[in-house]
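The complex appears here minus one protein chain, its other protein chains still in place.
And now, subunit A:
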Amino acid sequence: MSELVPEPRPKPAVPMKPMSINSNLLGYIGIDTIIEQMRKKTMKTGFDFNIMVVGQSGLGKSTLVNTLFKSQVSRKASSWNREEKIPKTVEIKAIGHVIEEGGVKMKLTVIDTPGFGDQINNENCWEPIEKYINEQYEKFLKEEVNIARKKRIPDTRVHCCLYFISPTGHSLRPLDLEFMKHLSKVVNIIPVIAKADTMTLEEKSEFKQRVRKELEVNGIEFYPQKEFDEDLEDKTENDKIRQESMPFAVVGSDKEYQVNGKRVLGRKTPWGIIEVENLNHCEFALLRDFVIRTHLQDLKEVTHNIHYETYRAKRLNDNGGLPPVSVDTEESHDSNP
(Lines give C-alpha, C1' and ligand atoms only; values in the text may rest on other atoms or scores of the structure.)
Protein backbone atom coordinates (compact mmCIF):
# COMPACT_ATOMS: atom_id res chain seq x y z
CA MET A 1 0.00 0.00 0.00
CA SER A 2 1.68 3.27 -1.00
CA GLU A 3 1.45 6.22 1.25
CA LEU A 4 -0.08 9.15 -0.57
CA VAL A 5 1.21 11.66 1.93
CA PRO A 6 4.77 10.81 2.92
CA GLU A 7 5.30 11.29 6.64
CA PRO A 8 8.59 11.15 8.47
CA ARG A 9 8.15 8.11 10.71
CA PRO A 10 11.09 6.95 12.76
CA LYS A 11 9.73 3.48 13.23
CA PRO A 12 8.88 0.93 10.54
CA ALA A 13 5.48 2.08 9.53
CA VAL A 14 2.18 0.40 9.88
CA PRO A 15 0.56 1.03 6.50
CA MET A 16 -1.70 4.05 6.65
CA LYS A 17 -5.17 3.96 5.28
CA PRO A 18 -5.15 5.65 1.89
CA MET A 19 -7.08 8.87 1.58
CA SER A 20 -10.47 8.09 0.29
CA ILE A 21 -13.14 10.02 -1.45
CA ASN A 22 -16.53 9.02 -0.24
CA SER A 23 -18.80 8.47 -3.14
CA ASN A 24 -22.38 7.36 -3.10
CA LEU A 25 -22.83 3.91 -4.48
CA LEU A 26 -25.50 3.72 -7.18
CA GLY A 27 -26.12 0.06 -6.62
CA TYR A 28 -24.82 -2.91 -4.68
CA ILE A 29 -21.38 -3.93 -5.92
CA GLY A 30 -20.41 -6.64 -3.54
CA ILE A 31 -17.20 -5.22 -2.08
CA ASP A 32 -18.18 -6.32 1.35
CA THR A 33 -17.97 -9.94 0.30
CA ILE A 34 -14.22 -9.69 0.63
CA ILE A 35 -14.67 -10.38 4.32
CA GLU A 36 -16.30 -13.66 3.48
CA GLN A 37 -13.57 -14.49 0.97
CA MET A 38 -10.88 -13.81 3.54
CA ARG A 39 -12.70 -15.93 6.01
CA LYS A 40 -12.86 -18.86 3.62
CA LYS A 41 -9.18 -18.53 2.82
CA THR A 42 -8.20 -18.44 6.47
CA MET A 43 -10.28 -21.46 7.20
CA LYS A 44 -8.54 -23.36 4.46
CA THR A 45 -5.02 -22.37 5.32
CA GLY A 46 -5.39 -22.13 9.07
CA PHE A 47 -3.01 -19.98 10.98
CA ASP A 48 -0.09 -20.14 13.40
CA PHE A 49 0.01 -18.81 16.89
CA ASN A 50 3.04 -19.02 19.14
CA ILE A 51 2.68 -18.20 22.80
CA MET A 52 5.51 -18.20 25.31
CA VAL A 53 5.08 -18.51 29.07
CA VAL A 54 7.72 -17.19 31.44
CA GLY A 55 7.79 -17.29 35.19
CA GLN A 56 9.17 -19.08 38.22
CA SER A 57 8.38 -22.71 38.60
CA GLY A 58 5.10 -23.51 40.28
CA LEU A 59 3.20 -20.39 39.29
CA GLY A 60 0.70 -22.37 37.25
CA LYS A 61 1.94 -21.52 33.77
CA SER A 62 1.21 -24.88 32.19
CA THR A 63 -2.16 -25.17 33.87
CA LEU A 64 -3.14 -21.72 32.67
CA VAL A 65 -2.24 -22.45 29.07
CA ASN A 66 -4.21 -25.66 29.23
CA THR A 67 -7.16 -23.75 30.58
CA LEU A 68 -6.84 -21.01 27.95
CA PHE A 69 -7.02 -23.41 25.07
CA LYS A 70 -9.24 -25.91 26.82
CA SER A 71 -6.97 -28.76 25.92
CA GLN A 72 -3.84 -30.43 27.19
CA VAL A 73 -1.37 -28.41 25.19
CA SER A 74 1.37 -27.67 27.65
CA ARG A 75 4.64 -29.42 28.34
CA LYS A 76 3.32 -30.82 31.60
CA ALA A 77 0.62 -32.66 29.75
CA SER A 78 3.01 -34.16 27.24
CA SER A 79 5.53 -35.42 29.71
CA TRP A 80 4.21 -37.94 32.16
CA ASN A 81 6.94 -37.26 34.58
CA ARG A 82 5.43 -35.61 37.63
CA GLU A 83 8.61 -35.61 39.64
CA GLU A 84 10.31 -32.69 38.00
CA LYS A 85 13.63 -31.29 39.02
CA ILE A 86 14.39 -27.67 38.48
CA PRO A 87 16.85 -27.47 35.57
CA LYS A 88 20.17 -25.81 36.25
CA THR A 89 19.87 -23.36 33.38
CA VAL A 90 16.90 -21.91 31.60
CA GLU A 91 15.64 -24.32 28.97
CA ILE A 92 13.37 -23.53 26.08
CA LYS A 93 10.80 -26.19 25.28
CA ALA A 94 8.37 -25.71 22.41
CA ILE A 95 5.40 -28.01 21.96
CA GLY A 96 3.13 -27.71 18.94
CA HIS A 97 -0.50 -28.75 18.63
CA VAL A 98 -3.18 -28.33 16.02
CA ILE A 99 -6.52 -27.39 17.48
CA GLU A 100 -9.66 -26.88 15.50
CA GLU A 101 -12.83 -25.00 16.22
CA GLY A 102 -15.69 -24.13 13.91
CA GLY A 103 -13.74 -25.30 10.88
CA VAL A 104 -10.78 -23.04 11.69
CA LYS A 105 -7.48 -24.77 12.24
CA MET A 106 -4.90 -23.23 14.51
CA LYS A 107 -1.39 -24.49 14.82
CA LEU A 108 -0.64 -23.53 18.38
CA THR A 109 2.87 -23.66 19.76
CA VAL A 110 3.43 -23.25 23.47
CA ILE A 111 6.96 -22.31 24.40
CA ASP A 112 7.83 -23.04 27.99
CA THR A 113 10.86 -21.75 29.87
CA PRO A 114 11.57 -24.04 32.82
CA GLY A 115 14.36 -22.90 35.08
CA PHE A 116 13.68 -19.19 34.76
CA GLY A 117 14.15 -17.42 38.07
CA ASP A 118 14.59 -20.62 40.08
CA GLN A 119 18.30 -20.56 40.78
CA ILE A 120 20.10 -18.87 43.62
CA ASN A 121 21.89 -16.66 41.12
CA ASN A 122 19.49 -15.54 38.46
CA GLU A 123 21.65 -12.99 36.77
CA ASN A 124 21.02 -12.79 33.04
CA CYS A 125 18.62 -15.68 33.11
CA TRP A 126 16.57 -13.88 30.48
CA GLU A 127 19.38 -14.16 27.93
CA PRO A 128 18.48 -17.65 26.64
CA ILE A 129 14.93 -16.41 26.15
CA GLU A 130 15.99 -13.29 24.27
CA LYS A 131 18.28 -15.43 22.17
CA TYR A 132 15.47 -17.81 21.27
CA ILE A 133 13.16 -15.00 20.24
CA ASN A 134 15.83 -13.45 18.05
CA GLU A 135 16.60 -16.82 16.53
CA GLN A 136 13.01 -17.12 15.37
CA TYR A 137 13.18 -13.69 13.77
CA GLU A 138 16.41 -14.75 12.10
CA LYS A 139 14.80 -17.89 10.74
CA PHE A 140 11.95 -15.90 9.28
CA LEU A 141 14.33 -13.34 7.81
CA LYS A 142 16.37 -16.02 6.12
CA GLU A 143 13.28 -17.45 4.52
CA GLU A 144 12.08 -14.06 3.44
CA VAL A 145 15.27 -13.06 1.65
CA ASN A 146 15.60 -16.38 -0.10
CA ILE A 147 15.41 -16.16 -3.85
CA ALA A 148 13.04 -19.07 -4.11
CA ARG A 149 11.00 -18.72 -1.01
CA LYS A 150 8.05 -20.68 0.20
CA LYS A 151 4.55 -19.47 -0.49
CA ARG A 152 3.74 -19.46 3.16
CA ILE A 153 6.73 -18.94 5.38
CA PRO A 154 6.36 -21.03 8.52
CA ASP A 155 5.97 -18.55 11.31
CA THR A 156 7.76 -19.60 14.48
CA ARG A 157 8.12 -16.09 15.85
CA VAL A 158 6.82 -15.57 19.35
CA HIS A 159 3.59 -13.62 19.05
CA CYS A 160 2.84 -13.26 22.70
CA CYS A 161 4.76 -13.69 25.93
CA LEU A 162 2.78 -14.19 29.12
CA TYR A 163 4.90 -13.11 32.06
CA PHE A 164 3.78 -14.59 35.38
CA ILE A 165 4.08 -12.34 38.38
CA SER A 166 4.22 -13.99 41.77
CA PRO A 167 1.30 -12.81 43.95
CA THR A 168 3.32 -11.55 46.86
CA GLY A 169 0.99 -8.66 47.42
CA HIS A 170 3.89 -6.25 47.88
CA SER A 171 5.45 -5.22 44.57
CA LEU A 172 7.36 -6.50 41.58
CA ARG A 173 10.58 -8.34 42.22
CA PRO A 174 13.85 -7.05 40.74
CA LEU A 175 13.93 -10.05 38.41
CA ASP A 176 10.48 -9.20 37.03
CA LEU A 177 11.54 -5.65 36.25
CA GLU A 178 14.80 -6.70 34.61
CA PHE A 179 13.12 -9.29 32.44
CA MET A 180 10.36 -7.03 31.27
CA LYS A 181 12.72 -4.13 30.64
CA HIS A 182 14.85 -6.25 28.36
CA LEU A 183 12.15 -8.15 26.57
CA SER A 184 9.39 -5.60 26.08
CA LYS A 185 11.42 -4.27 23.17
CA VAL A 186 11.53 -7.54 21.27
CA VAL A 187 8.25 -9.24 21.99
CA ASN A 188 4.70 -8.48 23.12
CA ILE A 189 4.65 -8.99 26.87
CA ILE A 190 1.40 -9.51 28.70
CA PRO A 191 1.97 -9.45 32.47
CA VAL A 192 -0.28 -11.79 34.39
CA ILE A 193 -0.68 -12.18 38.15
CA ALA A 194 -0.54 -15.88 38.82
CA LYS A 195 -2.44 -17.87 41.42
CA ALA A 196 -4.67 -14.93 42.17
CA ASP A 197 -6.76 -16.97 44.59
CA THR A 198 -4.17 -16.10 47.19
CA MET A 199 -5.38 -12.51 47.48
CA THR A 200 -8.58 -10.98 48.75
CA LEU A 201 -10.32 -8.39 46.58
CA GLU A 202 -8.73 -5.38 48.28
CA GLU A 203 -5.28 -6.94 48.23
CA LYS A 204 -5.75 -7.72 44.56
CA SER A 205 -6.69 -4.22 43.50
CA GLU A 206 -3.95 -2.66 45.63
CA PHE A 207 -1.38 -5.00 44.18
CA LYS A 208 -2.50 -4.35 40.61
CA GLN A 209 -2.29 -0.61 41.11
CA ARG A 210 1.16 -0.91 42.54
CA VAL A 211 2.34 -3.13 39.71
CA ARG A 212 0.93 -0.77 37.10
CA LYS A 213 2.67 2.16 38.76
CA GLU A 214 5.97 0.31 38.92
CA LEU A 215 5.78 -0.69 35.29
CA GLU A 216 5.08 2.89 34.32
CA VAL A 217 7.88 4.29 36.47
CA ASN A 218 10.32 1.85 34.90
CA GLY A 219 9.23 2.65 31.38
CA ILE A 220 8.06 -0.85 30.57
CA GLU A 221 5.67 -0.91 27.62
CA PHE A 222 3.61 -4.05 27.84
CA TYR A 223 1.12 -5.12 25.19
CA PRO A 224 -1.03 -3.30 24.07
CA GLN A 225 1.65 -0.68 23.66
CA LYS A 226 0.46 2.89 23.69
CA GLU A 227 2.48 3.92 20.67
CA PHE A 228 0.87 1.40 18.37
CA ASP A 229 -2.73 2.43 18.89
CA GLU A 230 -3.93 3.19 15.43
CA ASP A 231 -6.99 5.29 15.97
CA LEU A 232 -9.14 6.75 18.65
CA GLU A 233 -11.32 3.68 18.89
CA ASP A 234 -8.33 1.46 19.53
CA LYS A 235 -6.92 3.94 21.96
CA THR A 236 -9.98 4.18 24.15
CA GLU A 237 -10.48 0.45 24.17
CA ASN A 238 -6.86 -0.25 24.93
CA ASP A 239 -6.61 2.51 27.49
CA LYS A 240 -9.43 0.95 29.41
CA ILE A 241 -7.67 -2.39 29.38
CA ARG A 242 -4.29 -0.93 30.21
CA GLN A 243 -5.44 1.19 33.10
CA GLU A 244 -8.06 -0.96 34.69
CA SER A 245 -7.77 -4.60 33.91
CA MET A 246 -4.12 -5.26 33.35
CA PRO A 247 -2.27 -7.06 34.72
CA PHE A 248 -4.91 -9.78 34.72
CA ALA A 249 -5.14 -11.66 38.00
CA VAL A 250 -5.84 -15.24 36.98
CA VAL A 251 -6.45 -18.66 38.34
CA GLY A 252 -6.06 -21.74 36.19
CA SER A 253 -7.56 -25.17 36.50
CA ASP A 254 -8.17 -28.20 34.39
CA LYS A 255 -10.60 -29.91 36.77
CA GLU A 256 -14.34 -29.60 36.63
CA TYR A 257 -16.72 -29.40 39.53
CA GLN A 258 -20.46 -29.13 39.91
CA VAL A 259 -21.60 -25.69 40.99
CA ASN A 260 -25.28 -24.70 40.99
CA GLY A 261 -26.08 -27.50 38.61
CA LYS A 262 -23.43 -26.57 36.07
CA ARG A 263 -20.09 -28.11 35.43
CA VAL A 264 -17.42 -25.44 35.78
CA LEU A 265 -13.66 -25.39 35.76
CA GLY A 266 -12.41 -24.64 39.21
CA ARG A 267 -10.45 -25.38 42.33
CA LYS A 268 -12.07 -27.08 45.27
CA THR A 269 -10.99 -26.00 48.74
CA PRO A 270 -12.51 -26.71 52.15
CA TRP A 271 -13.89 -23.21 52.23
CA GLY A 272 -15.42 -22.98 48.78
CA ILE A 273 -14.99 -23.60 45.10
CA ILE A 274 -13.07 -21.07 43.06
CA GLU A 275 -14.61 -20.81 39.62
CA VAL A 276 -12.12 -20.02 36.94
CA GLU A 277 -14.59 -18.41 34.56
CA ASN A 278 -16.48 -16.43 37.14
CA LEU A 279 -15.55 -12.78 36.84
CA ASN A 280 -16.20 -12.24 40.53
CA HIS A 281 -13.55 -14.78 41.39
CA CYS A 282 -10.74 -14.04 38.98
CA GLU A 283 -10.00 -12.42 35.65
CA PHE A 284 -9.27 -15.49 33.61
CA ALA A 285 -12.22 -14.84 31.31
CA LEU A 286 -10.91 -11.34 30.63
CA LEU A 287 -7.48 -12.69 29.74
CA ARG A 288 -8.93 -15.31 27.49
CA ASP A 289 -11.16 -12.87 25.66
CA PHE A 290 -8.31 -10.43 25.34
CA VAL A 291 -5.74 -12.85 23.97
CA ILE A 292 -7.97 -15.04 21.89
CA ARG A 293 -11.22 -13.36 21.08
CA THR A 294 -10.26 -9.75 20.46
CA HIS A 295 -6.54 -9.26 20.09
CA LEU A 296 -5.22 -12.47 18.59
CA GLN A 297 -4.78 -11.08 15.11
CA ASP A 298 -3.41 -7.84 16.48
CA LEU A 299 -0.77 -9.70 18.47
CA LYS A 300 0.42 -11.34 15.28
CA GLU A 301 0.37 -8.08 13.37
CA VAL A 302 2.34 -6.15 15.95
CA THR A 303 4.89 -8.96 16.06
CA HIS A 304 5.22 -8.94 12.28
CA ASN A 305 5.00 -5.25 11.57
CA ILE A 306 6.85 -3.85 14.53
CA HIS A 307 9.08 -6.26 16.41
CA TYR A 308 10.12 -8.24 13.38
CA GLU A 309 10.68 -5.11 11.33
CA THR A 310 12.83 -3.64 14.09
CA TYR A 311 14.93 -6.78 14.11
CA ARG A 312 15.13 -6.84 10.32
CA ALA A 313 16.15 -3.21 10.08
CA LYS A 314 18.90 -3.74 12.61
CA ARG A 315 20.17 -6.81 10.81
CA LEU A 316 20.21 -5.10 7.45
CA ASN A 317 21.90 -2.06 8.95
CA ASP A 318 24.62 -4.21 10.42
CA ASN A 319 25.06 -5.76 7.03
CA GLY A 320 25.48 -2.40 5.31
CA GLY A 321 21.94 -2.13 4.00
CA LEU A 322 22.21 -5.34 2.02
CA PRO A 323 20.09 -8.35 2.67
CA PRO A 324 22.03 -11.43 3.71
CA VAL A 325 22.38 -13.10 0.33
CA SER A 326 22.84 -16.84 0.56
CA VAL A 327 22.52 -19.43 3.21
CA ASP A 328 26.30 -20.03 3.33
CA THR A 329 27.23 -16.41 3.84
CA GLU A 330 24.53 -16.30 6.48
CA GLU A 331 26.26 -18.80 8.69
CA SER A 332 29.37 -16.68 8.96
CA HIS A 333 27.43 -13.66 10.13
CA ASP A 334 26.33 -15.23 13.33
CA SER A 335 26.16 -11.98 15.24
CA ASN A 336 22.79 -11.71 16.81
CA PRO A 337 22.32 -8.37 18.52
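Throughout what follows, contacts are C-beta pairs under 8 Å (C-beta built on N, C-alpha and C of every residue); 3 or more make two chains touch, one makes a residue touch a chain; residues count from 1.
In this text, contacts and distances are computed from a predicted model.
Trainee: Just go with whichever of "General transcription and DNA repair factor IIH helicase subunit XPD", "Septin", "Ribosome biogenesis protein WDR12" or "Large ribosomal subunit protein mL43" UniProt uses as the name of the absent chain.
Mentor: "Septin"
Trainee: Considering the complete complex, identify which of A:Lys107, A:Lys142, A:His182 or A:Arg210 is in touch with the unshown chain.
Mentor: From the options A:Lys107, A:Lys142, A:His182 or A:Arg210, the contact with the absent chain belongs to A:Arg210.
Trainee: Of A:Ile86, A:Val104 or A:Ala313, which residue touches the hidden chain?
Mentor: A:Ile86
Trainee: Provide the residue numbers of subunit A that touch the chain removed from this figure.
Mentor: Spelled out for subunit A, the touching residues are 56-60, 84, 86, 118-123, 166-171, 173-175, 178, 194-195, 197-198, 200-201, 210, 267-275, 280-281.
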